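To start, I am sharing the structure in question, which I have written as structure tokens.
A single protein chain has been removed from this complex, and every other one stays in its place.
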Amino acid sequence: MSEQNEKSSSPVAGSGSPGEGFRVIGVPRRRVDGRAKVTGQTRFADDICLPRMAHCKLLRSPHPHARIRRMDVSRALAHPGVYLVLTGKDLPVQYGILPVSQDEQALCLDHVRHVGDPVAAVVAREELTAFEALDLIDVDYEILPTICDPEEALATPEPRIHEYGEEGNIHKLVALEFGDVEQGFAEADEIFEDTFFYQGNTHLPIEQHASVAIKDPDGKLTIWSSTQTPHYLHRALAKVLAMPPAHIRVVATPNGGGFGGKSDPFHHEIVVAKAALLLDRPVKICLTREEVFYCHRGRHPVLMKFKTGVKKDGTITGLHLRTLIDGGAYGSYGVASTYYAGALQTTTYHIPRYRYEGCRTFTNKPPCGPKRGHGTPQPRFGQEVQLDKIAERLRIDPADLRLRIVETPNTVTANFLSLGTVNLGECIRRVVEASDWKTKFRKLPEGRGVGMACSAYLTGAGLPIYWNKMPHSGVQLKFDRGGGVSVFCGATEIGQGSDDVLAGIVAEVLGIDPFDVRLFTGDTDLGPVDLGSYSSRVTLMAGNAALQAAERGKALLAEAVALKFEVPKERLRFAGKRVFDSAAPDEGVSFAEAICLAEARFGTIGTVGSYTPPKSPALYKGGGVGPSPTYSYSAAVVEVEVNPLTGWVHVRKVWMAHDIGRALNPTLVRGQVEGSVYMGLGEALMEEQEFRRLPKRLSHALVHKFPSMLEYKSPTSLDMPEVLTELIEDPDPRGPFGAKEVGQGPLLPIMPAVANAVYDAVGVRIDEVPITPEKVMKALAEKRAGREPRFGPDHFPQVHWPEALRVPPPWEGGDGNAVNEVQREKPRAAKEKVLAP
Amino acid sequence: MATLPLESQKTAQIRFTLNGEEVDVLFAPYKTLLEVLREDLLHTGTKHGCELGECGACAVLLDGKAVLSCLVLALECAGRRVLTIEGLSADGRLHPLQDAFADLGAAQCGYCTPGILVTAKALLDRNPHPDRDQIREALSGNLCRCTGYLQIFEAVEAAIVKTSEEEKETH
Partner (left out) sequence: MMRLPLFAFRAPETVAEAVRILDGEGPKAMPLAGGTDLLPNMKRRQQVPKTLMSLGHIQELHHVEWSDSGSRLGACLTLSQIAADPRFRNGMTALAQAASFVATPQIRNMATLGGNLCLDTRCNYYDQNYEWRKSIGFCLKKDGDICWVAPGSRKCLAVSSSDTAPALMALGARVRLVSRAGEREVPLTELYQNDGIHYSKRQPNELLTEVLLDSCDGWKSTYWKLRRRGSFDFPVLSVAAALLLSSKDIVREARIVVGSVACRPLLAAEAARSLVGGPLDEESIAKAATLAARMAKPLDNTDFDMTWRKRVTAEFVTYALRELRGDDMRPERLLLTRHSSSL
């Protein structure tokens, strides 16, 4: 049944495990939480129902930009069934996911910045009562002028949406130069300049965000929440509620999909926590779908300009990338997103000289943030489409061109990213072969075409959100006399299989069944910190921590068993729930007995493991975004059919090869690849976070065009094409059993591959995402009229960029520092040397 | 039952068959079947993603047909048969669809899964051997954001094969 969709290369023995036959790792199997998910027993946040539980609703601003002059909640408070009304005065402390942008308030005190910004909360016996009471809150707003896009933000410094940032409504400006790009262009045979636009879109997890908070019997706070980052929520709660973190317990319930949308601490989480403490009763909130659209934190709309110099053979001599990023109304992860938009260009192809300038502006729309691929799909789209144009002009097959310039393994890039294994070339060769590329490219009949694109992605962010030297992930194991092992870890299950990764690794090391492993995850009281399910970090970081804890436990057990049998402990094997002498396999004990022996000898058996990423060579300011222990690679070929009369684009098939390092559970890996392809196709073809501005002479309101599941077009089962997935397994020594990420990377090549395929099919360039039939039709009309057969942005506006930080690349003798870095914020400053040029 | 003129503020009471068991439930009459299942009967296996009929997460079987519980008044369920995810397994054994979904990666986050499973069950009840296109079509009212659907189709197909094999064995 699945042979045509799943073709995995035979596993290569990983480093440190020559010839080792794994029993769990690499074997397709039921995930440990599979039964709970298919019986409906997985307990999501909104499934929690507690005695005396009250319900909370938030009143949200109907205006995109306004001052709150006055608020009167007395009528709402008097409404029968209402227990409590909270306003900004009750929660005045500002917070935010990044230390540099603590710009949010749980309830706006005096300034609302987008339609949907919360201003008050009602807690009542019934949710319907709370909803009705919202209409009884009187808010007097002073309407302010609005800003709807970055160009308007650049042109409109006043009124400021925030009082911080670079200046006016510019939130963040970045300028970095790695080598002299102008010199690179001077050495080029051809220069390509292209402008692209990538529309914003949102995560749309099927589960709407929900939280339940209680004041524990002992007076402490517990909150269950659909969050991907319980540790960061923990920190935000402690700050805003001014409580000792030790008195707050955050339990991340399994997320009904996250994709980055549940990675910020949110208003509603803080509000129900406060309400539960005040009322001393459980308080629940579950957002409506419309409210989820207002939480957003999704893909930033990005306008970008690529200037690339190439030699006739395709070698890149220099790249200059500029981005103009629509941040929405708050910081969120935006500073990181701005750096990310320029960080990973160098990881796929060799770029000797690189300049990046990025500008994020505030606008009166829900805040953008991290969505699957965080900050990188937009420039990846531009880069891969431009490569397609370059290949055409140079008369080189785009697959061959990419093969010529793929970056080599274990190198440090121009911007000081340290790469691990790089099997991008193999990925390209696989999809070329599987898709029959050579007989299709530029050879299919009019209306049909194939396109190719590649990508790379982090296997976990190399730095935490807040600067510290502690591990990024910790695991504790408790060994039970009955032969079970409990795993305690802060890692958060959002559907990606984080629990299964932990169980699989522990079971493999200890020779037991994953079913013998009990998991206590996503709970800040029960497990050591894991930073959260973002940046594709869990498999590598929590996995390595689990691996270390399990190896340490194994060593204790082995020592005890070795004593009993009087054999060297190195000869012992752990397999089949037994510990035995590999020279005489009948000589051994059950795993449970091994635990008892160890416990008799050493006392209670518990071990810990932790993981801290290697130190990055990128020492310049901004070098904290982009480093990762290792990177995954993907190559995709997409075949499309385009109806020339309507511009309709139909994706016939997708071929994807992904450099995974090692697939810990191939069933789940394939699911991540196909899920990424799915989400990428949605972005490529139909998903859009669109806004409407009503005429100025009327209300001038700036509203989300359609905050609903119906009008936000998420592809259905009928819209999903066949996908052929190939996994390239070349274990990376930096990952547990050699594993690298898979949750995000395979999304990235889809959008440019579709655009390139549309060009192959009908000869028009759609330099904009999504690629809708309207745009294809317009480009076809241009083509027929003899004009440039293209749809896309026509200019990149003037931005006053700061002087770039100049960081000489490694091959020019650079050491990772900027040569002109004058002042640096915060603790690292002391350690940084300023080098003479 | 049928002509009862209910005053909206009062409580309503109905009796219906939930997963093969007769239940009486007291609820606020404005509630949909979804709300009564989750809030009054604490059957939280049925999920919700929009409450407007735009996602399919709340699908249940009503008299054997897949419907959206967010758009069925609980008042309309008196005397009827409702099957939710909690009623899919029987005699302590998972339904073949459940086994296949768990084994083959058809459930990632698991949130759309209950609605998809009961919808797939309704499909197999009326057509035990659907082809891929028919499976696609039958599940086209259930959005899934995680899987890209392909492993879901394969799991339904695997359950069909398994069911046929089991039937052969029993005959």
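Going by the order they are written in, the chains are A and B; count residues from 1 in each one.
Going forward, contacts are C-beta pairs under 8 Å (C-beta built on N, C-alpha and C of every residue); 3 or more make two chains touch, one makes a residue touch a chain.
As the structure is a computational prediction, the values presented were derived from the model and not from experiment.
**Student:** Which of the chains on display does the removed chain touch in the whole complex?
**Tutor:** So, taking every chain into account, the missing one touches A, B.
**Student:** Return the single residue from B:18, B:41, B:68 or B:156 that touches the missing chain.
**Tutor:** Of the candidates B:18, B:41, B:68 or B:156, B:68 is in touch with the missing chain.
**Student:** Among A:28, A:62 or A:245, choose the residue that contacts the chain missing from this document, as touch is defined above.
**Tutor:** Looking across A:28, A:62 or A:245, the contact with the absent chain belongs to A:62.
**Student:** Contacts of subunit B with the missing chain: which residues?
**Tutor:** 1-9, 29-32, 35, 48, 50-54, 56, 59, 65-68, 70-73, 75-76, 119, 133, 137-143
**Student:** Which subunit A residues would touch the chain omitted from the figure, given the whole complex?
**Tutor:** Residues 60, 62-63, 115, 127-128, 131, 286, 288-290, 641, 643, 645-648, 650, 686, 694-695, 698-699, 701, 703-708, 710-711, 713, 715-719, 772-774, 777 of subunit A touch the chain that is not shown.
Just so we're on the same page, only the chains that are shown with their structure count from here on.
**Student:** Name, in rising order, each residue of subunit B that touches subunit A in their complex.
**Tutor:** Residue list for subunit B touching subunit A: 28, 30, 38-39, 42, 44-52, 54-55, 57, 84-86, 88-89, 94, 97-99, 101-105, 107-114, 117, 136-137, 139-154, 157-158, 161.
**Student:** Which of the residues in subunit A end up touching subunit B in this complex?
**Tutor:** So the residues of subunit A in touch with subunit B come to 1-2, 5, 29-31, 33-44, 46-47, 49, 126, 128, 203-208, 254-259, 288-289, 494-497, 667-668, 670-671, 674-679, 708-710, 714, 716-718, 720, 722-723.
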